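Taking it in order: structure first as structure tokens, then the write-up.
Missing here: one protein chain of the complex. Every other protein chain is in place.
Lettered A and B in written order, each chain numbered from 1.
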Amino acid sequence: MKKFMTLLACCCFASSALASEAKLEAVKVGVDLQTVARGVDAVMNSCHSCHSLKYIKYHDLVNLGIDKSVVDTWRGDQPMDSAMLAQMSESDAVQAYGKAPPDLSLMAKARDGGASYVYSYLLGYYITPEGMSGNHIYPATKMPDILGISGITDEAGRAEAQGKARDIVSFLAWAADPDEQTRHKLGYYVLGYLFVLTFLLYLVKNQVWSKLK
Amino acid sequence: MPNRIIKWIDQRFPLTSFVKHELTGYPTPRNLSYWWNFGFLAGFVLMLQVATGIFLAMHYKADVALSFDSIQHIMRDVNYGWLLRYMHSTGASAFFFVIFVHMARTLYYGSYRAPRELLWWTGQGLLLLLMATAFMGYLLPWGQMSFWGATVITNLFQATPFYGEQVVIWLRGDYTVGDATLSRFFALHYLFPFIIIGAVIVHLVALHSVKSSNPSGIDLAAKDNIPFHPYFTIKDLYGLGLFLMVYCVFVFFMPNSLIEPANNIPANPMQTPNHIVPEWYFLPFYAILRSVPNMVGGVVAMGLSVMMFAFMPFLDRSRIPGGAHYRPIYRLQFYLFMLDMLVLGYVGYVPPTSQTMLIGQIATLCYFASFFLVPFISKVEERWLIKRGLPPQLMALMESESAGIAKRKLKPQRRKGDMA
Partner (left out) sequence: MNKSDELDDTGRRNFLVKVTSVVGGVGVAATCVPFVASMNPSSDVLAKAETEVDLSDITPGAMRTVAWQGKPVFILRRTPDQIKSSSASNGGSDPEPDNKRVQHPEWLVVVGVCTHMGCVPNKEEPGWTCHCHGSQYDDSGRVIRGPAPKNLEVPPYRFVTENKIIIGKA
């Protein structure tokens, strides 16, 4: 039976390793406010004209800690509790790109590889030999190269683009799972408590069973 | 005062005697290992799923236009909604994990053998109910995997003779999986747990009539049975503590590892994801479905693969009592079967290629062979073991066991008499 458990554990690891088939550049998203704030700024400037974030409301940004006056400039005359819909209407987007740009609220969870997928995708643009724009991660993409990565040749420019991509991805990771920090914090308390309780139960169990001998 | 209330109740309802006979004083073999904790854990997870499910249902909306949004509403707006949802989604995996270990224990120790056939079959029924409930629950988030999973599984009923097409449409209430399907799946997903609770009660009544098996595979003398309380209540609670630690690691730190990324995309009936996979607990059976080239054959094979366990009491004809404990070949066979399940699980997970198809077909053959060969292997093994010489204690037991179930049931009393 023990062997079976070990095998099962091995299988679980093997399957999680299989999950990312495309060659993705792994990224560790930032959870600090500065990174996420830079990320939301970049998203508002580069993505939000076409992409909506319909599960995020403007007051969520304020609650996160983004300066209210900045959020006010983004929301314009929309109320604080309205969803962050794209500035471009869906029919206009379909006309311009052939299909509606996907909502970004869950993007960091909706692809195999998660945040690393989005990061690699943003940095995956290149110029094809025919002079067209292509993408290594998602060849059929209709989105333009917003970071201009395919035109960058020097190291410094590339590092800057990588930093910006990481900011964007960090914000999208927050948007997809806004309660992650709370969850982890609560998780440590719960596990600590369970450890104490299980240890006590172990002691009681030993004491009860010692009567049998 | 409490004593007077209990006395008042006892005059009208057998409360004290029921608790004494079936709960606290229930005689349990003292040598049960931790593998016997998993039945209790399954009951606990069932209650956890019912509790979280009822609270989730207060916020969920079963409507194709609203259900995906309502999940996000639960995750983002409802107080602790994310916790309830992750507890429920992780709980589904935990339920299957616990049940699979519970079944593996039964197979390993031969707990399905006489007189526990009915106990095993009620368990088999519970497995089918659990699978149906999990499958219907998986449609509710209305993501891409939900939609295409439900499409594929309802399509299996096309294998129904003569009326295949009509049955599929009847199940869905629509030409494709749609609003009618979602509403009825929600209604049934809410109903089935209560049927499961009823079936669990039947399972427990059967258990209490034949009593627990034990690692030796031989029923113990009455003197070796100890009351359930406090010995096994505390042991079960300690096991529960260990289980909850693992469960909470998943709930709080990696809940999304059990949710397919594609299910974070709303269902789109116009586009199938490139790689659709069922939840991990269905993978071996899904691999069997894909391994058979004929559609009807595949459906029959998959249905049979789940039902094969029910035949075990008939297939295992060995006169050697118990399961793998005294039977080295059966033990080997058990481990090979577990390995085969893992291979099938892997084949079910990866996208089909000609190579994995071949592996899957071989593994499917091995799967069924490991059941159909049991009668022959167990006979050969029995002859070999007898020729090699059994422990004298076992010989005596075998003689009494071959005399039949009725006599077997009397054995504890007789042994008690021997001791006196």
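Brief remarks follow.
What we mean here is this: a contact is a pair of C-beta atoms (placed from the backbone, for glycine too) under 8 Å apart; a residue touches a chain by one contact, two chains touch by 3 or more.
Note that the structure is predicted; figures quoted are calculated from it, not measured.
Considering the complete complex, the chain that is not shown touches A, B. For the chain missing from the display, the contacting residue among B:V19, B:A51 or B:L258 is B:A51, taking the whole complex into account.
Note that of A:K57, A:R75 or A:R166, the residue touching the chain absent from this view is A:K57.
Among B:Q11, B:N79 or B:T353, only B:N79 touches the chain left out of the display.
Where chain B meets the chain that is not shown, the touching residues are 51, 55, 58-59, 73, 76-81, 83-84, 237.
Residue positions on chain A in contact with the hidden chain: 57, 59, 79-81, 193-194, 196-197, 200-201, 203-204, 207-208, in rising order.
Note that only the chains that are shown with their structure count from here on.
Residues 1, 3-4, 7-8, 11, 14-16, 18, 55, 60, 102, 105-106, 109-112, 114, 176-179, 183-184, 186-187, 190-191, 194-195, 197-198, 201-202, 204-205, 208-209, 212 of chain A are the ones touching chain B in the complex. On the chain B side of its complex with chain A, the touching residues are 30, 35, 69, 72, 75-76, 82-83, 86, 104-105, 108, 226, 230-231, 234-235, 237-238, 241-242, 244-245, 248-249, 251-253, 255-257, 261-262, 264-265, 280, 335, 338-339, 342, 345-346, 349-350.
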